[in-house]
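Note sheet for the following structure.
What follows is part of the complex, with its chains left where they were.
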Amino acid sequence: MASLRLDLSLPLRGFDLELALEAGPETVALVGPSGAGKTSVLRAIAGLARPARGTISCGDEIWFDADRRVDRRPEERSVGFVFQEYALFPHLNVEQNVSFGGARPDRLLWRLSIEHLAKAKPSELSGGERQRVALARALARGPRVLLLDEPMAALDPHTRGKVRAELHDLLRELALPALLVTHDFEDAAALADRVGVLVEGRLRQLGAPAELLGAPADPFVAEFAGANVLEGIAESGPDGLTRFHLDGERIVYSTDEARGRAALVVYPWDVSLARRAAEDSALNHLEGEIVSLVQVGNRVRVRLPFLTAEITASSAERLALRPREVVFASFKATQARLLPAD
Amino acid sequence: FAAASLTEVLPRIDKSPRYSFAGSDQLAIQIQQGAPADVLAAASPKQPELLFRGGLLRKPVVFATNRLIVLVPRSNPAHVRSVYDLRRTGVKIVIGDGTVPIGAYTRQILDALGITAEVTRNVVSQETDVKGIVAKVALGEADAGFVYLTDARPVASRTRSVALPTWAQPAIRYEVAVVKASSRPLVAKAFVRKLLSKRGRLLLKQAGFGLPRQP
Amino acid sequence: MRALFAALLAVATGIALAFLLLPIAAIFLRVPPGDLVGALGHNVTRDALLVSIKTSAVAHAVVLLIGTPAAYLLARRRFRGRGVVLTLIELPLVLPPAVAGIALFAAFGRMGLLGDELDALGVQIPFTQAAVVLAVAFVESPFYFRGAIAAFEAVDGTLVDAARTLGAGPARVFARVALPLAAGGLGAASALALARGLGEFGATIIFAGSLQGVTQTLPLAIYAQFEQDFDTALAISALFIVVGALLLVTLKLYGWLRFASIFRSRFAASTSS
């Protein structure tokens, strides 16, 4: 299977997009805040935006090479593109949309179980159905690369679950280099083998979802993965620990090394709550008044002024927590990661 | 190519050729611009002579004359009985622009009658084309307009004409000439002959035109 | 205050509509229905009608054939001075008909810019039906241009991108995506242009003259009739308005419908989440 290689620089309004990436027959997710340049990456690969410098190649085909003046037209690169709002042709029915590229639609309509919609106009379809049509259309010409721009964004959460599952299976089955843009870490974790975090045109971190969770490269990534991020000042503390002064002179300890301004990263599920400060020097203790309690599934997210803890519904029951009550949040020094502040 | 005022009669004299009727000056311009004309029949000597000297025409000949009249709406709201009523203030008079024959003639006759000043005061519009005058009177929007006798007939149902004293009438000569650039000089000559023939003269007379002394 | 404003709007609209439609209605009061039909009897009318139809048809066809791709190009490409070009295109709208006629002479007349070239080819434009066609095209094309460019600009760019990633070259994109999606707007613009072309008078009479059966279009015939048979003139005018109205309404409504349908699908697409 051909692999997609890119190393390009594309000037955007606010900043330059600088990206080097190689993807085999796998799904790579691009996550990042709005305006980070995610869509622009896909457009560059498809030939819809022209990089200032760099190269783009698929297997042995060179699609773009600034130095060698190579720049294949979009219609001559073999990409399947699923656009942010699907961009189905409103004047063509499902069948015509899918066969626009020239291929016979039947098999794909069947594969995505939308044969019964063959004659329907896009305007008559639900969000989920539209997404399938867009997929079918993108796959119709047997592309060598698949580009998906927030394929889930237009779906409401309860269809989302189903569609996500379908898409997952489809991607595995195709085994193509696929780039998936998404806003949602959970989507990324569910669908992608590797996740790249793009911020202001730069790739902050690229790795398996578990890696990003386990060892976020910087505060932004951590936050994206759902962690608490506390700003503060780090200095060397007793027995090899690092003493970390939170803005607001509370002190916590971490096993990580750091000096000066830094960011402390703690996952909500690593934080436990208690009525009384346990006498345990290995633990960090922070006192605070409960702002809100939110049950999510069988867990409860307890928001304190400075951080959020996630505990099981049962222990929340046991502690009988109520808003405005004062509790102690504790977490191990080993679970308090320190990262350079950005 | 023929002056607008001939629109009615020429086809009766000879329906074979194709006519283009317009203000004599437009015709002149068009011929200067190289219109594919064979014959020019103009409502005044002015342009034919010009073009003749300009070497675009062969020698023009007079083939008809015409008279001026005052055209008034049938309802005649301003109660115009004679040309002198046109001096009354508030009468809406339409005349030709000084640059076109009808306008020039009108001025001549007014001078002759010595009522230029008073009448000019009442002029509400100076038309570049006889049609404009006729239309406005026929629609009853203007009280009176100076036009050729021959223009009265088509709108007889809507208008009346007030005759003008013969002694004051300017000499209105229609001249016809063959266009040098004509692609069919013979046909052209033939047409001119027809125009000057007995029958031609008869029809012109019927149409209300005056006739020049036999050349 | 509120009532006042509402009243104001209503009044303004009333005046505007009355002002525009009253004169047109008025003409019919002047014309006995009989004459309307009678007018068609006249051979002048028939000739003129034929000339009008023939020349407008040809002129319109030319305008569509050349104008559509041109509009497409101008709508897609972004270049400096584009605004100016788009404005120049509308310049002919400003010209008084007489000036337009002279301009055409100055360009295609025997003494004109291309006079010698055309002579060399043995082509003589003025006072031929070709001249009518040119004159009509000249005055109507700006209308079509305006509408067509707007229609093409309204086509969603991502749809074009989508088509390209699906392997469609420019020609295919134009034929299968841009054209059908702009159809509504093009229809409306085309109707307007055609209508304006039919009404063309000033430029034609100067540049093409008024030769019955050759260059005498309906408007010219109406004008000519003033001198011969006034009532016929009025009748033809009325007739003319009827034709024009029908033309506009049909083609426009068609346009509206197309637009509506496309708009609807867009709307649905956009609110579908």
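Note that the chains take the letters A, B and C in the order they are written out, and that residue 1 is the start of every chain.
One rule holds in what follows: contacts are C-beta pairs under 8 Å (C-beta built on N, C-alpha and C of every residue); 3 or more make two chains touch, one makes a residue touch a chain.
Keep in mind it's a predicted model, so treat the numbers as computed, not measured.
The full set of protein chains in the file adds up to the formula A x2, B x1, C x2.
Throughout what follows, only the chains that are shown with their structure count from here on.
Here the CA centre of chain A is 54 Å from the CA centre of chain C.
In this assembly, the C-alpha centroid of chain B lies 36 Å from the C-alpha centroid of chain C. Measuring from the averaged C-alpha position of chain A to that of chain B gives a distance of 89 Å. Against chain C, the residues of chain B that register as touching in their complex are 4-5, 7-8, 18-22, 26, 29-30, 33-36, 130-131, 134-135, 138, 151, 154-155, 157-158.
Within the complex formed with chain C, the chain A residues making contact are 43, 46-48, 73-75, 77, 79-81, 83-91, 100-102, 121-127, 130, 137-138, 140-141, 153-156. Within the complex formed with chain B, the chain C residues making contact are 105, 109-111, 124, 126-128, 205-206, 209-215, 223-224, 226-231.
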